[in-house]
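Complex shown without one protein chain; remaining protein chains in place.
Let's turn to subunit A:
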Amino acid sequence: MDKVTLEIFANHARAAAENMAYTLYRTAHSTFVKETEDFTVQLTDPSGNVVAVPMDLGATWYPGITYGRAIGMIPEYEPGDIGFTNDPYSGFLATHAPDLHMWKPIFHEGEIVCFACGHIHNTDMGGAVPASLSRTLTEIHQEGIRFPPMKLYRRGELNEELLRVMLLNVRKPEQNLGDLKAFIGALNTGERKVRAMLEKFGVERFRAGLQGLQDYAEHQAREILRAIPDGQWSFSDFADEDSVGGNPCRLRLTLTIQGDSAVLDFTGSDPQLTSSLNVPTGSDPRHTLLLVGVYYVLCTLNPQLLLNGGLTRPFTCIAPEGTVLNPVFPAAVGMRSLTCARLRSLIFGAFSQAVPEKLPAAPAGTSSIMNVMTTDNRTQQTVLAAVNPVVGGGGGMPHRDGTNGSGADGAYLKNTPIEITETEVPIQFLRYGLLPDSGGAGRWRGGLATVLEFKVFAPNTRITARNRDRSRFRPWGILGGGPGRPSDFVLNPGTARERVLGNTDIVTMDPGDVIHIHSPGGGGRGSPLEREPERVLEDVTRGYVSAAVAESDYGVVIRDGAVDLAATEVLRARLAGNRTPAHFRFGPEREAFEQVWTEAAYAELTAILAALPVHWRFFIKGRLFAERAAHPQMGVREVYERVKAGLPGLA
């Protein structure tokens, strides 16, 4: 297809996808769709590769999703059919049970010319806990009712029986049904728009356009890769816990860029977990969940990027089976979003070594989604409500500070006005704002963390904070920039009843109790000693940085509201002497951890675990961590032999 027609076709394809998105957004029922915008829509080619997505509505994860495997699990299609699935282990399309994916084949003269597709996150799909998500769950069967790829509509007829089974098993059937109808409406809108495109362009040019757009995106992605020097970069990032109160979970990436293609080898990542933090990717070398961080990097390097499946063609992912990034059935996967956040920072870290001049430091990298369940003392009714997501700042950029209180890969989240929440929910906020001294120090400072504090008034008030992480391992700084301050969760701070909750995600409060939560701050970029003193002074007058930290981290001495240049020069010279060059600064927690779990020790651990049957791996990892904590002087192999000796079933 000629390049003029291609651009015209691109606009029409995007318009079709946007029409679908607006139809879904406009007519959906649940808060999940309306407020969180946790849905996507796509147009795909007949093989299920994405051709077009909407640009400003919905979630950011699926421009490179592949429907092909799931599509292929239904033997044949007729006009009016709609396929659906929410099973993370059939076709590796859905990535946890609340996500319901659907696809509608669009026929032209008896042949499928494309599919209208998408997903919605249902508030609940049944299972062990409300909302179907909890770190405590250990196998997929606890996470709700699952449907393998099958037809929800057959030749335009709804399969009422299937629907009844679904609605019987979920906690909010009316919401699921309302969203489902909106979704069907969106798919039908997509079909209508595709028909208009077929009429305008003709079927041959339509087919050519679908491929042409993917080629175009592929070309853009390859151009970006070609501009990056060839090389190999390795990086590890850690989630604080691999299960409730558990050990750190390591994600590992070796990124190889050669010419205009790249290999992402995740070998060395932890074995699959006996918690719901696993990320199901089905050994797909271009699984979209493995590539979300890549989309962000590519869009940062070329903001004009066309988003579709073509982007993923230059990339090959390797994620060994039985690991946290490619778990085998029936590992639980519900809370994969926590691990996905680490997966993104893992990718950012690897690319930041390849193009350090072009990328920011780590963003806060975790957003705690806060919910409260309490009783209204006046009406005695139970109130269940979402409080604000607690989002952290962006990482220091090559040209400016990280954004405060949101940004980077958390920029899509919205908050709820304090006044609305206080009117609807019997809680009282004491504070909602930015946390001073939480951004990583740097030539460009990391974005500040958000802090939220509120008081409750009824007994048995339950707070859940999903996606708690980064309260131990900090968002890293680069090129001399310091790490952001870690997150924290504290009950009754500054009182005799203070309780530090760390990564705990459920807490019960008494009347009069106050809960404090703050996100992590973003990492800093470049040496803080090179930040202009006036800029440091401005941060101090704005309350973003304290005078004490201005001195200790930035070497800027402020006296009577002005920079003492002479004293600053002396102090900076002294501090400069103590600095060692390193691309990353992780902070004391990870440095201490890596004193024990050195690169070599962790490699040993990974090798031992990888050689074990899948069902032993997580268990043995836990035992090895415990044993090594007790005997830090012992090597990993040695500890393993001791552990093994006490376990008769382990061959």
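By our rule, a residue touches a chain if its C-beta (ideal position, glycine included) is under 8 Å from a C-beta of that chain, and two chains touch if they have at least 3 such contacts; residues count from 1.
In this section, contacts and distances are computed from a predicted model.
Chemist: Determine which name in "General L-amino acid transport system permease protein", "Aspartyl/glutamyl-tRNA(Asn/Gln) amidotransferase subunit C", "Hydantoinase/oxoprolinase family protein" or "Cation:proton antiporter" the UniProt entry assigns to the undisplayed chain of the complex.
Modeler: UniProt protein name of the non-displayed chain: "Hydantoinase/oxoprolinase family protein".
Chemist: For the chain left off this view, which of A:Thr23, A:Ser527 or A:Thr606 is in contact with it?
Modeler: A:Thr23
Chemist: In the complete assembly, which of A:Pro173, A:Pro330, A:Gly433 or A:Pro511 touches the absent chain?
Modeler: Residue touching the absent chain, from the options given: A:Gly433.
Chemist: Taking the full complex into account, find the residue in A:Thr138, A:Gln220, A:Ser337 or A:Thr568 that is in contact with the omitted chain.
Modeler: A:Gln220
Chemist: Of the residues A:His12, A:Lys104, A:Arg443 or A:Arg590, which one touches the chain left out of the display?
Modeler: A:His12
Chemist: Return the single residue from A:Trp103, A:Phe238 or A:Phe348 that touches the missing chain.
Modeler: A:Phe348
Chemist: What does the interface between subunit A and the hidden chain look like in terms of residue numbers?
Modeler: Against the left-out chain, subunit A lists 3-4, 6-8, 11-12, 14-15, 18-19, 22-23, 26-27, 29, 31, 34-35, 56, 60, 178, 181-182, 185, 196, 216, 219-220, 223, 295-297, 299-300, 303-305, 307, 348, 359-360, 363, 388-389, 391, 394-395, 397, 400, 403-409, 411-420, 422-423, 428-434, 450, 453, 538, 541-544.
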